[in-house]
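With one protein chain withheld, the remaining protein chains of the complex are depicted in position.
Here is chain A:
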Amino acid sequence: MIHSLFLVNSSGDIFLEKHWKSVVSRSVCDYFFEAQERASEPENVPPVIPTPHHYLISVLRHRIYFVAVIQSEVPPLFVIEFLHRVVDTFQDYFGVCTEAAIKDNVVVVYELLEEMLDNGFPLATESNILKELIKPPTILRTVVNTITGSTNVGEQLPTGQLSVVPWRRTGVKYTNNEAYFDVVEEIDAIIDKSGSTITAEIQGVIDACVKLTGMPDLTLSFMNPRLLDDVSFHPCVRFKRWEAERILSFIPPDGNFRLLSYHVSCQNLVAIPVYVKHNITFREGSSQGRFELTLGPKQTMGKGLEAVIISSQLPRGVLNTNLNPSQGTYNFDPVTKLLSWDVGKINPQKLPSLKGSMSLQAGASKPDENPTINIQFKIQQSALSGLKVNRLDMYGEKYKPFKGIKYMTKAGKFQVRT
């Protein structure tokens, strides 16, 4: 099981350590630092590193490495999932998960870690339960605690801990009862240089914010549930009901949670909402290169493309660029060779373009690699896969809640090769 945890910042300092069994010397992290040095980019540090007596499993989040030390055979995914949960919890408690935030709340962090893991076995990882055990620090509570001398540690056994619905605490009360669902889809795609789709897939999630009094039992049904053939549910969803009727039936946790994530695979046809016309050329022997880029909407179901940002890693040989955007602003960092163009909205009548020249190192040979263009965008009020919620019903409580559903499509890893 998980033996110890070290938090390492981007400059390679260990700024927090926690041991659940015996103390493991922090020198074990030297192996991690070695791997870190070898890696060209921070994210290239391998997630599992063997050392003579331990294994180091690490994740990189918010520019902090969470390095878990294990000594016996433990499923690595279990460790990685747990580390993610730690990050989520910190974010939940402190708003951000940064070195400063962790240092500022080091005692709470320590209490949390102790509560989350016992002898390496996960104890309480649901944010609902943790919050009952250890109250998150707020300015008001800090002040009150200082004045009254009360503590932010719960004295009672969390109610949800052992019930059939461990994710929900009892006795929830709201004056405004509301349930909001966000259907967010991210499209990952690779488009080849001729503009045809090599692979495209949709990762969708339904995030919920449910603030309902008592023990509500919700059902959510879809217009086209057949789209969802590859789904992962929050533990609250009754799987049998889904299997039989394709209806999501659940007692929701209190507050924010991810109800469901789904995957629409590349075997289904996925509509590509944007196209790029590009012409990036370098000529042999010349110190100039041409750069032309035009964007346009493709299949967006009548919704506009917003918050479009183009970025591209230009070849190392490019010294500088002299480009002219028809709208928005562009920026080229001559050190990292990263070109980024904040386009904004795409107006179908007047397509945005970025044209100009690149200056290359004189005398150097023509760069071998072709830059890949990365596109970010958003489409409001539409889920690209066409998924639509039919209705939301509540049972078990008498009041009428306020219900809302929002759709959004975003670009995930959307790449155009040139």
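Keep this in mind: contacts are C-beta pairs under 8 Å (C-beta built on N, C-alpha and C of every residue); 3 or more make two chains touch, one makes a residue touch a chain; residues count from 1.
The rule is simple: contacts and distances are computed from a predicted model.
When the listed names "FAD-binding PCMH-type domain-containing protein", "AP complex subunit beta", "glutathione transferase" or "Large ribosomal subunit protein uL29m" are checked against UniProt, the chain not shown comes out as "AP complex subunit beta".
Set against the missing chain, the residues A:190, A:247 or A:276 yield one that touches it, A:190.
In the complete complex, the hidden chain is touched by one of A:34, A:178, A:230 or A:333, namely A:230. Touching the missing chain, out of A:18, A:131, A:169 or A:211, is residue A:18. Only one of A:108, A:130 or A:293 touches the absent chain when the whole complex is considered: A:108. Within the complete assembly, residues 1, 14-23, 26, 39-41, 43-44, 46-48, 50, 53, 55, 57-60, 71-78, 80-82, 84, 103-111, 114, 118-119, 121-123, 125-126, 142, 146, 149, 151-157, 161-162, 164, 166, 188, 190, 192, 198-199, 201, 203, 229-235, 239-240, 243, 258, 261, 263, 265-267, 313, 316, 368-370, 372, 374, 413, 415, 417 of chain A touch the chain that is not shown.
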